[in-house]
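There's a structure below that I have some questions on.
Of the protein chains in this complex, all but one are displayed in their positions.
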C-alpha cells in the first residue's frame, strides 16, 4: 500500500522577511499557526510561495524545523527540497526527513534542460537516501522541463515516489495523466484557477497559497466536491475565482503579503529583487477581497 | 428575453462524398436521421466536422436545405455560415434563415488577422440582415484570431448575437468569460476533451461530432451534470475520454468516417486533399471503440 | 537542369476593389505596370497581398489574365493558385499555365491539418496536370501547417516542384533548410523583416509587397548583396526596416493601399470585412514613409 499522506487543501505559507531582508522565523511560525487553525489539511513550507529558491541552505533548514515544530503533527507536513544539483537535493531531503517531515516535494529544477534519464536518476538518488514519500512536481513554467506521462510513469516505479503534483494549468493534461497512470495514482492540482476542474477530474488535493487569505472558501470547495454537490462547488469556486486569478497573475509572495496586510495581518517584507505590490494593484486586491468575502 | 434555442448535446454531422468526391445528399440525410433518433438535442450542419470550407456555395445550400428537411423541427438546427468575406456570410446567413434554420453559427474567418472593429462590423452587417439568433464562435486555431472577452462583450451588444461557443481548449478561459460576461450568458463548449470541465463550469451545451459514434455516452454525460451527479459525470466522461482525444487529434471528418465504418455504417468518402485514416490509426480507433462501448 | 525562373525582387501587387467592392481590373493593371517599370525582377499576383482567398474563381481568373497581359513577358510571372481542395488547385494551376504564367505558387491551405502524405499527394496531383514549375510555400501562420525539411525534401522529388518559399520568419529555419536540402535548391524569402538575414543566408529571391511603396530600396538591397557589399546592404536594410515592420504588422493589403494614397497614387478600396487603416495608423505610416524616403 502506497504511503500517501495528503488529501484536501494543502496550504503553502509565505516566508516573511524582516526589515533587513532576513528570514523572520517568529512571524513565519505565526503564519503557519494561522493556517492550521483555519482548518486546512496539510502544510507545505518551502514552495514557490515560500520563495525557497531565494533562501540559503541555513535558512531552508530553519524554516523546515520551524514548520514541523509549529505544526506538531496536527496536519501532515510537505517540505520543498528541490535543488539544481542532486547532491543538494539529497541533503535537504535527508534534513527534512530527520526533522520530521511527512513527505518531500521535488520539482526537477533545470537550468540546463534535463533528459528523461537524468531526471529519473535524480529522483532515484534522492529516493534511495530517504524513507518518507516523494511528491513529484511538474511545472514547466518554473522548472523549464515538462515531464511527459511516460516519464511520470517511470518516476512512479521508484518505490517512494507516490504522489504527482501537476501545475501546467491545462486540465486536458490532468485528464490524460489520470487515464494514463490509473485513477488510483494520487494526483494533486497546483494551478489555482483550475481548482474546480481538477477536483472534478479526480484530483486528491489542491496545493495552494490561497488559504493564507481565504481558507474557508478553499475548504468549502473541497467539501462540496466530497459531498458530490456540483452546484455548490461551482458557486463557491466562482466566488473565489477573481482572487485566485489575481494572486497567480501578480506573483504569490507579493499578493499574499499584500492580502495579509489588507486583512489586518502582518505579512513581513519581501527579499529583493521582489518588491511589494504597487499601490494600484493593492487597491484592486482590496476590492477583490471585499467582494469575495461578502 | 434573449432567443437561445440550444441546450445539451449539439451534434455535428459530417458531409459525406461519393466516389467522385461529389456531396452525397442521400447519405447525408441518413446520417442526420441517425443522429436525431439517437436523442441528441440539436443538429449543426456545415461545421468544421462538415468540412464547410471545402464546399461550393451550391453545395452549402443543398446541405442546409437537406438538414432542415430531414430534421423537420424535431430538434433545433444551427447552420454554419462563416465566410472570409462579409458579403458571402450575409448571403449564406439569409439563405439559412429562409430555409428554416433556428440559428446560425459564425466564426470570424480571417486570412488577414481582423481588428476588433472589423469583427464587430462583420457580425453587425450579418445581424442586420437576419432575424434568427447568431452563435459567435471563438476558435483561434482555425480562425487565426482569438476574440478577447472585451470583444465578445461588444458582440453580445448586437441584439441577435445571443450565444457564445468557445473552443480554445483552455478551461480557464471559460471560467474567465463566465465571470466577465455574466452567468446568464449562454456559453457552449466546442472542445471535446474539455466536456466535463466545461459542463462543470456552467456551459449550457456541448457542440460535438462525438454523437456520430457514441451518442448515448455524450447524452449520459449531459444528464449526469443536469442531475448534479458529479461521480457519474466523471465516470462517463473518463469512459469516452480516449475516443474524444482520438477523434480530435486525427481530424474529425477522417475519424468520424472511419468510426462509422467500424460501427458498420456508411460514412461515404472524403474530398481531397483529405484522405482516409491510415490503417494503423484505424486499428487504434477500432480498439478504442471496442473498449469504450464495453 | 531545374526550371527556376525567379531571382531578386519578386513583387506582390494588391488586388484593388471599386466602391462596390468589385475587383477593379483597370486599376490592377496600372499597379502592375507601376511595379514593372520600377525595375523589379518578377511579378506575383494572387498572393496574400492580393487577397486571393477573398476572391471568386472568376475574379482569380480575371486577375491572372490581366497580370500576364500587362506584364507582356518583361519579367516572369508567378501566379498564386492555392486552394483548400485539390480539385480547385488543379483547376487554377491549369488556368494559370494556359494563360501564360511562368510558374505557380502553392501553399498547402489546410482547414483540417493535413498529414505529410496528404500534402505530397496534393502537390503531386497538381504537378501531374501542368508543365510549368511550382514554388512550394511554407507559411504556418496562414496555412496552419508547418512543412518540415523532410517533407520539403519529398516535395522537391516531384519533378516540377523546383522552388521553396519560406515565411516562418525564423532565420534559423532557413539556415537549416539550406544545409538539409543543399545550396543548389532555390530558396525564396517571404518574411519582409528577414530580408537582410535571408539574402545573407543565400536566398535567391525576396517575395515582397514592399515594392508597391519602396521599389528602389528593395532593389538596392538586392544589388548590394549581389555585389557582396555587406556594409551597404546593412545600411539600406535598416533604412527600410521600419516600413517593412509596419506593413507586416498592420496587414499588407491595408498598409499598401494606405501607403499608395500617401504617395499620391490610387490604391482602390478593400473588400469587407477588411477595412482601411485607422487614421492614427495612417499618420504613423506617413511619418515612416517620410523618414524612409529622405
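When the chains are written out, they are named A, B and C in that same order, and each has its own residue count from 1.
The working rule: contacts are C-beta pairs under 8 Å (C-beta built on N, C-alpha and C of every residue); 3 or more make two chains touch, one makes a residue touch a chain.
Every value quoted in this text rests on a predicted model; they were computed, and no experiment measured them.
The missing chain, though absent from the view, touches A, C when the full complex is examined. Note that of C:73, C:228 or C:264, the residue touching the chain absent from this view is C:228. Of C:128, C:245 or C:290, it is C:245 that touches the chain left out of the display.
Although one chain is not shown, part of subunit A still touches it, namely residues 21, 48, 51, 53-54, 84-87, 108, 110-115, 117-119, 121-122, 125, 141-142, 144, 251-254, 271-275. Interface with the hidden chain, as seen from subunit C, comprises residues 169-172, 175-176, 178-179, 183, 193-194, 196-197, 200-202, 225, 228-231, 233-234, 238, 241-242, 245.
Assume only the chains that are shown with their structure count from here on.
If the chains shown are joined wherever they touch, the resulting network is a simple chain of contacts running from one end to the other without closing.
The interface with the largest number of contacting C-beta pairs joins chains B-C.
The mean-CA centres of subunit A and subunit C are about 51 angstrom from one another, to the nearest whole unit. Centre-to-centre, using mean CA coordinates, subunit A is 38 Å away from subunit B. In whole angstrom, the spacing between the mean C-alpha positions of subunit B and subunit C is 34. In subunit A, there is no position where the chain touches two or more neighbouring chains simultaneously.
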